[in-house]
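Note that this complex is displayed minus one protein chain, with the remaining chains in position.
Chain naming follows the written order as A and B, and within any one chain the residues start at number 1.
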Amino acid sequence: MYKIVLPIFEGPLDLLLYFIKRDEINIYDIPIARITDEFLNYLNMLQELDIEIASEFLVMASTLMEIKAKMLLPSEKQPEGTEIDDPRRELVQQLLEYQIYKEVSNYLEANLRQTHNLFFRGIYESEIAEISSNYKTYKPATVYDLAKSFYNLITKNQKDGFHEIRMTEYKLEDAISNILQVLQFERQISFRKLCATTSRQILVLYFVAILELIKQKKLYAYQSDYEEDIFLFLTSNLPRN
Amino acid sequence: MQKVFFNLDRETQKQILETLIFASEQPITLDEIADIIENKLEFSDFPTSNFSIAETIHLGEYLLGLIEEINHDLESSNRPYQIINVANGFTFATKNEFGKILGSLPQFRHKKRFSKAMLETLAIIAYKQPITRPEIEEIRGTNSSDILNVLLERNLIKIVGRKETIGRPFMYATTIEFLKTFGLNNLNELPNLDEIRALVETKNKKEELTLKIDFGEEQQQSSIQ
Partner (left out) sequence: MQKVFFNLDRETQKQILETLIFASEQPITLDEIADIIENKLEFSDFPTSNFSIAETIHLGEYLLGLIEEINHDLESSNRPYQIINVANGFTFATKNEFGKILGSLPQFRHKKRFSKAMLETLAIIAYKQPITRPEIEEIRGTNSSDILNVLLERNLIKIVGRKETIGRPFMYATTIEFLKTFGLNNLNELPNLDEIRALVETKNKKEELTLKIDFGEEQQQSSIQ
């Protein structure tokens, strides 16, 4: 068994730079025929190994062949004073530009060596309250997270094929336990706040739940005036007198 | 390896423990700390002590003792924070009297962290606004009233009217605070479905991607060392 290790090239430009470096080619005067052969040989090798070739490599192959063809054409007589347009120019510009950012990435890599042992605080104050409230939190969310979340929901539903329209499955028991739960943490609840954002259906449920709890003497409701908000307390929390 | 940790001098043990708690992105549990100490760490760089500890000692209790000691050190050196126990794990938090200062500053209240449910609900409202609760629940397939309350409290959504259907449910829409939180100028800047697909779909190729990246990293690592 042979183990073949192929170097990873980040794209056709990366591959060309590799050839240029390996063969000590003058980047300002690339022997286009030779490098085109190298490039095509590489693609053939990939093909023989049954490795899928990304389309940008094929595009580059055709660009190289086009340049090669132009170079072979007998150069026409140029009028005096005008420069011959080198068919390689655009490619060389692209390679030089790419080289610049490769150089910068060396610089970034050197910086990483400096910050290698630098770790920051893992959790900040704004997160602690949420962790203790049992929400599993993300790191600070971005538009990207938001979009991803929506996409996943939509595609999940599409996979289901169809979806039934469901009625709210909120029951009286839920309303009762919800109220009692809140009162574990709060001394009192405002009825208005409790109902501020829920639908009419659920508002009715809450109202029935409150009546039920008052009947069971678990809850004490207080309203200072006819049109005022109703405040709810646990009877067990009331001062005895 | 545990014995090796025990052989470190106590001050170093505390520093390692404090480092783990400081940098961990979730409150770190005693079990996680024990696992790291017993199985994952090399301590050859650190000074050891001759003081030997009875082998029978319980690691969890021992770690708790160290944490207590760290908190004591933090207190006596006037640090304004301490290690607290939350959601079964340990993390740093500012002490109450200083935490109060933070509470009065908006930059420390600006929250960008969301539970999965919150982010889902917010995403639906952002893309489908104005939308009612039953409609949201239909997409999410689950009750969402608590989540809506949290989002209202955080001022990320608002009620913009009622829908004229049965029950006249409230309609929700996102707020300016929402735009600010996500750094958007307006809602048109939200990615559209095709764009999200392009962004997200690379996920499906994840395996391929990891392979590729791992290779690159291998290279990178060898060049760093």
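One rule holds in what follows: a contact is a pair of C-beta atoms (placed from the backbone, for glycine too) under 8 Å apart; a residue touches a chain by one contact, two chains touch by 3 or more.
Note that the coordinates shown come from a computational prediction; the quantities given were computed from them, not determined experimentally.
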For this session: With the full complex in mind, choose from A:41, A:105, A:188 or A:223 the residue touching the hidden chain.
Result: A:105
Problem set entry | Residue among B:79, B:128 or B:162 that touches the chain left out of view | B:79
Seminar exercise, completed: Absent-chain interface residues of subunit B come out as 11, 14-16, 18-20, 22-23, 36, 40-42, 45-46, 73, 77-81, 92, 94, 97-102, 104-105, 107-108, 183, 185, 189, 191, 195, 198-200, 202-203, 205, 209, 212-213, 215-217, 219-223
Seminar exercise, completed: The missing chain sits against subunit A at residues 5-8, 10-14, 18, 20-22, 24, 26-28, 54, 56, 60, 94, 96-105, 107-109, 111-112, 114-121, 124-126, 139-140, 142-144
